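Quick one: structure below, then a few questions.
Every protein chain except one is present and positioned as in the full complex.
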Amino acid sequence: MPYLEIARLEKSFGANRVVTDFNLGVEQGEFISLLGPSGCGKTTVLRMVAGFERPSSGAIRIGSEDVVGKRPNQRNIGMVFQAYALFPNLTVAENVGFGLKIKGARRDEITARVAEMLALIGLPDLGARYPFQLSGGQQQRVALARALAPKPRVLLLDEPLSALDAKVRVSLRNEIRAIQRDLGITTIFVTHDQEEALSISDRIVVMNAGIADQVGTPFEIYNRPTTRFVANFVGQLNLFKADDAGRIGGVAVGQGDFAARPEAVHLGREAESDIVLPATVEEVHFLGSVIRVTAAAAGARIALDTFNRPDMPPPAVGSAVELSLSSRDLIPLK
Amino acid sequence: MPYLEIARLEKSFGANRVVTDFNLGVEQGEFISLLGPSGCGKTTVLRMVAGFERPSSGAIRIGSEDVVGKRPNQRNIGMVFQAYALFPNLTVAENVGFGLKIKGARRDEITARVAEMLALIGLPDLGARYPFQLSGGQQQRVALARALAPKPRVLLLDEPLSALDAKVRVSLRNEIRAIQRDLGITTIFVTHDQEEALSISDRIVVMNAGIADQVGTPFEIYNRPTTRFVANFVGQLNLFKADDAGRIGGVAVGQGDFAARPEAVHLGREAESDIVLPATVEEVHFLGSVIRVTAAAAGARIALDTFNRPDMPPPAVGSAVELSLSSRDLIPLK
Amino acid sequence: MSLYARLTGWIVLLFGLGYFFIPLLGLTEFSLKARRGVYSLDAYAKIIGDTEFQATFSYSVVMALVTIAFGILIVVPTAFWVRLKMPWARPYVEFLTLLPLVIPAIVIVFGYIRLYNTSSWLPLTGTVTGTNLLLAFGYTVLALPYMYRAVDTGLRTIDVATLTEAAQSLGAGWATILTRVILPNVLPAVLSGAFLTFAIVIGEFTLAALLDRPAFGPYLQRIGANKPYEPFALSVIAFAITWACMGLIQLVTRFSKHMKAES
Partner (left out) sequence: MSLYARLTGWIVLLFGLGYFFIPLLGLTEFSLKARRGVYSLDAYAKIIGDTEFQATFSYSVVMALVTIAFGILIVVPTAFWVRLKMPWARPYVEFLTLLPLVIPAIVIVFGYIRLYNTSSWLPLTGTVTGTNLLLAFGYTVLALPYMYRAVDTGLRTIDVATLTEAAQSLGAGWATILTRVILPNVLPAVLSGAFLTFAIVIGEFTLAALLDRPAFGPYLQRIGANKPYEPFALSVIAFAITWACMGLIQLVTRFSKHMKAES
């Protein structure tokens, strides 16, 4: 039986139903991401687990105890917010110790636990600072330490990286994942950024209009999307339409529409590729390690990714090229 | 002679020198990015070109006329701001026509030019809307149209994409580049996002602490960085130290430190690679089309990028692997 | 939101409204009792027919309009300039505009009388026009905190610096920026400051009494001391006027929301 279980959860605001029949079992120590566009209901699910919203119906069980009737301050759940939400009048150490103080812990216990937490987040010397003296990334780390200090049963992260710079975002997400693995704490992470969800989750729940469209590991979600929405929202997609005989580029693939990831399409012929299409380069975007080329082929715009090579400048816009891909890499779309 | 020429530009605020000996020539129709971390002086350079800041010394010439003594409203320069800065009390059409009205253009001229501009940005039917009725991406497109309507000599873009969502950011940057190419307008684009600068610029100026560290095409900047700062700021870098005999992995490369891009390092042996290093996988980050693997090899942490393959799941954390790279891909660091 | 929170909300709101309206209902009820035993509008008829009421009331309305004009001319450019070029001066200016709130009106009047008396360098109190002007200046000072706050709040909802730069880069000079970009966007704020000024000037007593001008405030006071039912009727009228002003502020605020994204 899963440690955290959400069963037939529904939530409506007036006539507006924002979460529909949401079911999820989270194992102890698992890192789950709720991924979806804004307004898909992912934050509402998180807030119902935290107790800030009351479900219209359904059950939320932690360690087989139903918590729906409990107030947020009785649930023993740690939460990290997008806006950091550190108490501005308290020092870093007082912030981290706040939950323990509320619980009535002894002063020396609090001091020890705060020191432990500050060491964990790599800021052992900043206990006496005030939040406004810290950078955004540091503040969010302190918020994480504060949430973890009272040893919560579940850790909830509500878009904790959205307010940060690109570089800090990447390093902090790796740090969060490392700490979560260390402590083995059951975690739910809400994000609208597919790369974020793919990079740090054990499993991802892709949500669309209040419904969980697909649940699976990042590799499954990306390579075997089960709905058109998931295929489109997670990663970039090229759409191929088979001709009346069920062929693409002369190779029989079956009827219908197919998708191919940009990295499955190659510039020039490759040994493993059975489909070869003549194409014209339309756009070249140098992104750093990856060069994204957009080419017109078979009446469609095909995006493909290729690694930067110092000895080979990117192809020129307007030049004629051949694209190749393997029919095994085509994802049939329903 | 370049169309826009900046010569020996300096700017100090009190004792704080924010721009030092800045020189740049921009050809007519060129798209130049100023790239650097916050506080590097890139925005100050842009604001001096626009006329909002007065240089401490140096010259700014547009079409061989020195504009330093001119007020911002006499320079005929178009500007797009991070915060959109549309006039909230005016409709989209009135916003776009504002500059022409100030210039005293006839009403039918204005109407025609506004229609042309709205068609250019792909929002021909939204002229009667007010700014607050538009999405962020639409507002920024209108701001672009407003800046372009009076046919400015130079277009300045001050982090125009920073306030937008990731997906909109990518599509709008491609759109801006396409419009800029169409009109052939000389453009300076300020950004702190290296991917943004790499993907749409003709040339990039990498700035550090008020100084232009390197000027070059995206391909040059990324593959042949001339300073350690540029190598570090643009793209991710692996640091290799040669041993006392000037070797890495047994291959003679010369004395000193070397850098290698994550896409230059391969998982397993590759035909072209002469350096082979045994390694242990430490982290695996599934980013979508690219999988970033961090491995410990030769006493260093090496990041490498490999494309996702649906038939081959990413390597497991802790497994022993071989890394290979070509000594030609090593960048010597000064 | 839970039912409990919603209920608490309504109770607080009703309590607050009661705090103001129960006294008012008492007033209204009493003001209708001028004719013994039955409710009538006698007290109201008497007041509205009073030529002194008409004279003082129209005098105060004119003074209010003059005060509003002074206020707009002083406050809008100042607040704009302070926000744009002298953000360091904002606390000082805010401090200045708060002074009239805490300096008793009586101090201001004594100061004026002393400065501009008939034997001074500028004998304003010597002529009727001069005294009127002095009164308008006094009112402008009294209304300054409200006008400045309103306009400054209005300016806060727009990005003054960036809008100004955008207009400049499109070729606009200062006059164009003030009249076509800044003023239209703070108009609702200016109007709400104007209505507040109006309500304050109409009810003001101290300045008008000490400068001995025939304004509505002293009339209200005089009637209040000498008549049985009329003061209550007058209070109701005064309340109705302020109520109308407040209603207009709300209307303008709501109207302004149509013009802006949620801020």
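By written order: A, B and C. Residues from 1 in each chain.
Operating definition for what follows: a residue touches a chain if its C-beta (ideal position, glycine included) is under 8 Å from a C-beta of that chain, and two chains touch if they have at least 3 such contacts.
Predicted model, so just to flag it, every value in this text is computed and none were measured.
Shown as candidates are A:72, A:122 or A:256; the residue that touches the absent chain is A:72.
When you scan C:78, C:131 or C:157 for touch with the missing chain, the hit is C:78.
From the options A:6, A:19, A:34 or A:50, the residue with contact to the unseen chain in the full assembly is A:50.
Subunit A residues in contact with the hidden partner, per the touch definition given at the top, are 50-52, 71-79, 81, 83, 85-89, 98-99, 102-103, 130-132, 143, 146-147, 150.
Note that only the chains that are shown with their structure count from here on.
Counting only chains that touch, the fewest steps needed to get from subunit A to subunit B is 1. With centres taken as mean Cα positions, subunit B sits 26 Å from subunit A. Subunit A and subunit C have centres, each the mean of its CA atoms, that are 54 Å apart.
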